[in-house]
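Missing here: one protein chain of the complex. Every other protein chain is in place.
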Amino acid sequence: MDTTDHAFKSDLAEIAAEKYKAGTLSRRGFLSALGALGLVPFLGDRAVAAPTELVVCNWGGQASDILRDLLGKAYEEETGVPVRVDGAGPSPGKVRAMVESGAVVWDLCDSGAGSAIVMNGAGVIQDIDYSIVDRAKVLPGTDLPFGVGNYVFSYALAYNPTMLPDGVPETWADVWNVKDFPGMRTFRKSVRGQLEGAALAMGVAKDEVYQFLDDEGIKAAIAKFRELRDNIIVWGSGSESQNLFLQGEVAMGNIYSTRGYLLKDQMEPGSFRMTYAGGVLQPGIWVVPKNNPAGPEAAMRFIATAQDPDLQVEWFKAIGNGPINPAAAARVPAELAAWNPTSAENVAKQVIYSDEWYGRNQVSAEELYIDALIG
Amino acid sequence: MNEKLRYWMLVLPGLAVMVIFYIWPVLNIWGISVTEPAAGLGNYTRMFDSRAVQVSFVLTFRIAAITTVACLILGYVVAYTIANFAGRVRPLMLGLVLLPFWVSVLIRSFAWIVLLGRSGLVNDTLIGAGLIATPIRFMHNELGVLIAMVHVMLPFAVLPMLTNMRGISDSYMKAARGLGASEWRAFREVYFPQTLPGVFSGGLLVFVLSLGFYVTPALLGGGRVMMISEYITYQIQEFLNWGLGAALSVVLLLATALVLLVAARFVNLRKTFLERSS
Partner (left out) sequence: MTRSPLRILFSTGSWAVLAFLVLPILIVIPVSLTDTSFIGLPREHLSLQHFETFLESPKWLHATWTSIWIGAVVAVAATTLGTAFSIGCWFLSDRAAMIARWVMIVPILVPPVVQSLGFYKFWVTLGLIDSHTGVILAHTLLGLPYVTISVFAALANLDRRLPQAARNLGASLGMTIRTVIVPAIRPGMITGGVFAFIVSFDEIVGVLFLTVRRVETLPKMIWEGIQESVDPVIAAVATILVFITLLITLFGMLRSK
């Protein structure tokens, strides 16, 4: 009969883990303490030096498959560590819940600058180790202390020409013109990347958008949404926006360019188009949750692997993620250049997302925006 | 051991679990609301200054009220028929009321998404039959939320009314008829007043449950019909704004308590909640 007291053992193991975390027990001491309890084999990837797998979390759908097959495989070839991709959507709420639960499952999360700031404020993500990740291989300005650029995407104007027999919208002003361009529109359930379009629709020049959006400007832009709200369905997640187009719920809208890239192949020929004119160009951000299971080093190495320019181009071809590595732009095939948010031609048409503006205004603007939509 | 103490030993485990793991954490929400992100009543002043919050509260109460009225009218007809006319089909009718009750709200909301979408089955059928040329918007608006909410809440209205009607003797109606009252008049003046306790009871149940409803509005509202529960979740999941979420929760909880307090004047709360027959 097995007389081992498992509950007691796991208790001791937990105390040892706490001490180890708190730094009062060295890694060697920690492992030998566990060894004495006969627990090391059960610990798997949590304490042993070489991680057995790396779990990357992104937003589901095809994007998850591609991440696994492309970047995951490259990382496994390089390090021998297999990569698992979880498409659960690492919203700040989930990341915080995971870190607070004390059992972090994700090693690396696909996030955005705004969310990264929120998560950093809550103290649930760790700083990027720039001795492993190369600052030179990302667009300038996307090397934040607590997150680093992974790819580039845009908020772009997409539409379904079959639902617009009398003409298609070319500009945001057209989107606000309900008379000539009837049908439902979709916008994000958050101001991120949305107010810029309203400002452009009011005739603001694209380089002056954020200057225009001071307190008065924000109010004016919000008023534009109030004006349009009976024609709006909002999307919460990228896949939701994709569904709205697929099911014909909306005729046009402001969606992620990456989702547009997928829709161009998913929808019937001729029923989907997207323009970068008046789009908002923005980097996606890798963040590493505190106490990630595979350890910080493994996560940083994955980021470094993903910076490779050729991989970046393959990633773009598969799913429309614009390369974050400036060296990759030249390697994008000519026939797909029109879909690349970071091609010189497309960059010239777009507003460049301002972290600084969002840091200052997002919270207050968010509230006004929701108010305008639900009122 | 004292006899009474023995009985308390039976009561205590369940009660203790409820108080420690439920009542205490719920009361603690107040604590979060006055400490995060900073100590003080900042969340409350912010909340009352926000038009979005006001709009969301008004919307929540409006949807709950319309749902309640619709459920009472539709439910009354069903309960009355089952109690008085159904005869042999009574078990069938009762079964049809109970069936949706047992199907999860999630599944029922999914069914409505399938039906009400722009290219959903209702629109497809109407277009196919040549009745309309362009799809009607049933979903992603208040109408869709209301249809699905009434569907979810209807059994909660029918059952208390049915219990009440089953206890009403038909001799009063017969007497009124015997005295020469028309059927309609006998119903209105003799039967209906007797059913009011059941109506109030069902109405209160539906109203209170609707106030805190989350799933159906979140799935069918298209993000624009944001009831207060969804607003709280959104603040917490997207912005980790626990302080504001907690403050909103406190107000929602107080609003619910206030509704119960006011209702206690008209409704037998004990019968509605404690002695609910299922």
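For reference, chains read A and B in written order, and residue numbers begin at 1 within each chain.
Please note the rule applied: a contact is a pair of C-beta atoms (placed from the backbone, for glycine too) under 8 Å apart; a residue touches a chain by one contact, two chains touch by 3 or more.
Treat the numbers as computed from the prediction; the structure is a model and nothing was measured.
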Chains on display which the left-out chain touches in the complete complex: A, B
Given B:Val11, B:Ala38, B:Ala133 or B:Leu179, the correct residue touching the omitted chain is B:Val11
Contact residue for the chain not shown (choose from B:Met47, B:Met93, B:Met161 or B:Val199): B:Met93
Which of B:Phe48, B:Phe110 or B:Tyr172 contacts the chain that the document leaves out: B:Phe110
Touch list for chain A against the chain that is not drawn: 60-61, 86-88, 94, 97-98, 100-103, 105-106, 236-237, 239-240, 242-243, 246-247
Across the whole complex, the chain not displayed is touched by chain B residues 4, 6-15, 17-19, 21-29, 32, 74-75, 77-78, 80-82, 84-85, 91-100, 102-115, 121, 151, 154-155, 183-184, 187, 208, 211-215, 219, 229, 232-233, 236, 242, 245-246, 249, 252-253, 256, 260, 273-278
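Criterion: only the chains that are shown with their structure count from here on.
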Interface residues, chain B side, partner chain A - complex: 50-52, 55-56, 59, 117-119, 137, 139-140, 222-226, 231, 234, 236-240
For chain A, which residues are in contact with chain B within the complex? 91-94, 96, 115, 118-119, 121-122, 184, 189-190, 229, 232-236, 247-249, 363, 366-368, 370-371, 373-375
